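Please read through the structure below; I'll follow up with questions.
In this view, the complex is presented without one of its protein chains, the others remaining in place.
Letters A and B mark the chains in the order given here, with residues in each chain numbered from 1 onward.
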Amino acid sequence: MSKKNPQDRLYSTDHEWVKNNGDGTIIVGITDYAQEMLTDIVFVDLPEIGRKVVKKATVAVVESVKSVSDIYSPVSGEVIDVNTTLEETPELINQDAFGEGWIVKMRLSDESELGMLLSADGYEEMLKEEKS
Amino acid sequence: MQLIFEISRPGRCSADIPVSDVPAVNIEDEISNKYLRNELDLPEVAEIDLIRHYTNLSRRNFGVDLGFYPLGSCTMKYNPKVNENVAALPGFTGLHPYADTEYAQGNLQLIYEMQKYLCGIFGMEEFTIQPAAGAHGELTGVMMIKKYFEKKGRKRRVILIPDAAHGTNPASSALCGFEVVELRSNTEGGVDIEHLQSLMTEDVAALMLTNPNTLGLFERNIEKVAAIVHEKGGLLYGDGANANAFMGKTRPGDLGFDVIQLNLHKTFSTPHGGGGPGSGPVGVGKALVDFLPVPRVVKTDDKYDWSENFPDTIGRVRSFYGNFNVIVKAYTYIRSLGAEGLKRATEMAVLNANYIKEKLKPYFDLPYDRICMHECVFSGNRQVTQSGVHTSDIAKKLIDYGYHPPTIYFPLIVHEAIMIEPTETESKETLDVFCDAMMAIAKEAKENPEGVKCAPVTTPVRRLDEVLAARKPDVCWKRS
Partner (left out) sequence: MDYCPHTADDIAQMQSVIGISSLDELFADIPEKFRLKQIPDIPAAISEQETVSIMGDIAGKNKLPQFTLTGAGAYHHFIPAVVGHITGRAEFYTAYTPYQSEISQGMLQAIYEYQTMIAHLTGTEIANASMYDGASAMAEAAVLCAKMSSRTKIIVARSVHPEYRKVLQTYSWANGYTVVELPYAPSGQVDLNVLQTQLDDQVAAVLMQSPNFFGAIEDIAQVADAVHKKGALLVAGFTDGTSLGILQPAGVAGADFVVGEGQSFGNPLNYGGPYLGIFAAREKFMRRIPGRLVGATVDKDGRRGFVLTLQTREQHIRREKATSNICSNEALCALAAGVYLAALGKNLKRLAELNIYKTQYLKNKLLGLAGWKEVFSAPVYNEFVLNCPGVKKINEKLKNEGITGGYELQKDYPELENSLLFCATEMISKENIDKVIAILK
């Protein structure tokens, strides 16, 4: 059973969550549903700080034993911080996908892109539809 | 079991070195110190301990000579021992690749004839024996396709690949700079003709097709598929990994394939060697002959020689000529079986696969209930829904019954796939006992799922922690 999707976030159709810090920066991670699908995560390929990405471009890569998943940036922006603890303990994403398992911090280049993302309820609707 | 490093003791040794019959030389005079290594840390073991170490390792390994090995898509048929003896003849093992070709006429004749036999079996115009394995052959084939269009002055960017294809297909295509576009399969497990029609444009260089496909099913619409591709000037690539299904029955060249790669370590009985060496000859139709890798064997009167005089070649894909000793074994196999034997091998392989399919279909979900070719694909779906027993659990339980498991989780389009390829060299009794084991496991999965999930219990190690191996990789032993 996936953990509840926190209400204070926005979500992408690629199972990423976005937390708006309110100062032009955001934090990005993957949802608990996503980590469940991936199973045990063994490695996270983090981007360099300063990397600029456009919406939907690959910003990180998450590997489990049997699969590799691209993490697509939900918005356009610049990477200003990465969760280096994931280098030693990638399993944090499995254990706490919404908290300690955050992946990157970004500076937004276009705040309006946030408006295209889903709310927690919208994301849950999407999951329900996918399952049926 | 200890590692060879752990049984090593200073001062011991296995292989001795003869005393020099030429004057010794002061190494540091000839080669400056900065080029010399400081330490050489290799095992020091007596020969008896060396032999025991590796012999005991071998007893922790399962090969075809021990038991049934129904790995789908790998064609684990019996490796004839006469092939091993022949390949060990000094005449075959002893020549340096740069030996004068006058000294190598036997080898050159063998390669030349092998290519000719393969042309006959597969209906192709020419073959190359350079690629060292199937994937290497695929790369070679895709390179030739690329060169073909380059020569025409038309750059085509896309290669179409069915969703059921082996991973080497898209990998090989991407490595030649092609964009991979996935082609859907239809509900019968064949190519979705409408989808192919919509995808086939003049930007598509080729369709890579495995026939029979990875579901073990023959492409019923092959004529239409070939026509659609050729009509737009594209080429049809055949992944010949499943050649055991059609030798003597039909030929890819006749079906419209322009280029195919084979796996001698599958169809032609050469041993798998624990992962290699294999050999992946590539056959081509007239359109691609000019692009074959060099050097190529040429025959003038009664003499054979190597020639690089082919201006449109893609070049070399490896050093020297090919996995020659593997080719010797495959050649011996072809000579031994003859045309009739090859056909019979195919007939019995397909018979065996269909027999297993019929016997097991009441117990496991069969996604495509039709005559299969040399392999059949089941799904472990029923067991998963019933009691949470996965295909991987079933595979591990088969180990406790003394079998190597079938291929699992491939092809990707079948959920919880189990791909069984018995090959022709198995007797009816072997198949019956295997089916009994599968039925017992199906029963246990229903009535006592834990008994299946804890398997294997009879092996030297239990299920291994693959997550740990991937999180904290240890690929090189370190002295602590």
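The rule is short, and it goes like this: a residue touches a chain if its C-beta (ideal position, glycine included) is under 8 Å from a C-beta of that chain, and two chains touch if they have at least 3 such contacts.
Just so you know, these numbers come straight off a predicted model, no measurement behind them.
Visitor: Report, in label order, the displayed chains that the undisplayed chain touches.
Guide: So, spelled out: the chain left out of view touches A, B.
Visitor: For a quick check of understanding: of B:T267, B:T332 or B:Q383, which residue touches the chain that isn't displayed?
Guide: Of these options, the touching residue for the absent chain is B:T332.
Visitor: Could you list which residues of subunit A touch the chain missing from the display?
Guide: Listed in rising order, the touching residues are 42-43, 45, 63-68.
The working rule: only the chains that are shown with their structure count from here on.
Visitor: For a test of understanding, state which residues of subunit B touch subunit A in their complex under the given definition.
Guide: Interface residues on subunit B, with respect to subunit A: 409, 466-467, 470-471.
Visitor: Mind listing the subunit A positions that touch subunit B in their complex?
Guide: 40, 42-43, 63, 65-66, 90-91
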